[in-house]
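All protein chains of the complex are present and in place, except for one that has been dropped.
Take a look at chain A:
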């Protein structure tokens, strides 16, 4: 490690979730690098050392399983423990030391590598479990090397979590009672860290180089609005974004002069409806249906699907629910679709494109949605992800109408669709802009690539141009144009989006109060002027400067 910081100083990153919090900083244990091979003097002691490390990994996973309050999480941890305690694995470690003369680290690495290869070869679900094997290997190596276990610390007191980046899997371990703020070295405004932080209402800073050089336990102050991380400062009371606007406006979203802007929630299941209600959401702007399909080798049947949709429609009775058909592929592969071997999944068969190969999946889902709608009488709008052409949109709308669903729309995630927004609105009832993917495809920048985070900034004028094109088309057609990407959760950007012609903003429920306050703070005319100013900017920084 380079220089370790403990003194007074400040680091700069990108603030992606507002609020200020302070606490001692703890780093997520990092993946240990495999050291250079070392000569083994006492092979029996070396076998002992390797097997003791695996035993400690098993014991640690067992303790975590015992502590886990969620039965599914506990089950997963126990299955992981069984893998680390596998006798064939131990045998292969023993052989690598005794016969191969390898040190404990290389013996462990080699033993996992052979199973890793077998998992990769089996493909599908097992190929996804390769990450589990890598995690077990990393834990065993960290133990041999006397390093902290990779993963999220749980010290039993509030702290600021620092990490290189956070993966969706980390969310299971992250305890919001202990973690008061997030800082990551890489990542961008649409990375999982940002999405997670907004969902949990935690201040967060991403793309903050140097944060991992701060010594564990150093008091830091994280400002999620400015992106500043100060070290060596006194503790301050926590002021998260959601508490910053406690006395803000309530009721339906509207500008200062009463122009309505629907404020909606993004949800994944009926479990999220309570949070949406608490935040005063006027409806659901994005009901993701992937949750039902995850980790399945066969498609959920029509009854199971209808039951899940009915649960949400019933809970949202009297309000609009925009439900998105299955958005699988790319970063969300589903085992039952067996999509192995795509050279570039982000540009492959994903979203609505799956209907080219498996039209039955869409037909079944639309029928299940229609049934749940008929049972509940809810105001259900259905939309398709990853639409690029008018022909695709028209085919989807036809399929939805045929299933008995009166309102069909499409997501705008591909520049081709944004450029033809007016033509799309001749065949569908509404548009919903997914800004995360629209950024990714407009700037040809992978959402997961931290070094390109600046390209994925939702304030990029080119992205705002495309949003403006959709807004103009919606105004012309008299049809709704919403945003359901993370850009909708940025309170400072909200007035600009409204000025670009967006009629609804859908976001994590926790972001709603701040966005409602931001929209209420400007007249519609001001919003339009701010939008025009932002479009004249050369880059995101200038766009922010001109409008705030």
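Everything that follows uses one rule, which is that a residue touches a chain if its C-beta (ideal position, glycine included) is under 8 Å from a C-beta of that chain, and two chains touch if they have at least 3 such contacts; residues count from 1.
The rule is short, and it goes like this: contacts and distances are computed from a predicted model.
Considering only "Phosphotransferase", "Chemotaxis protein CheA", "TRAP-T family transporter, periplasmic binding protein" or "L-lactate dehydrogenase complex protein LldG", the record for the omitted chain gives "Phosphotransferase", by its UniProt protein name.
Touching the chain that is not shown, out of A:38, A:59 or A:122: A:122 (per the contact rule at the top). Within the set A:75, A:278 or A:398, the residue that contacts the chain not displayed is A:75.
When the full complex is taken into account, the listed residue touching the unshown chain is A:86, out of A:56, A:86, A:277 or A:454. Within the complete assembly, residues 70-72, 75-76, 78-79, 82-83, 86-89, 115, 118-119, 121-126, 129, 271, 295-298, 335 of chain A touch the chain that is not shown.
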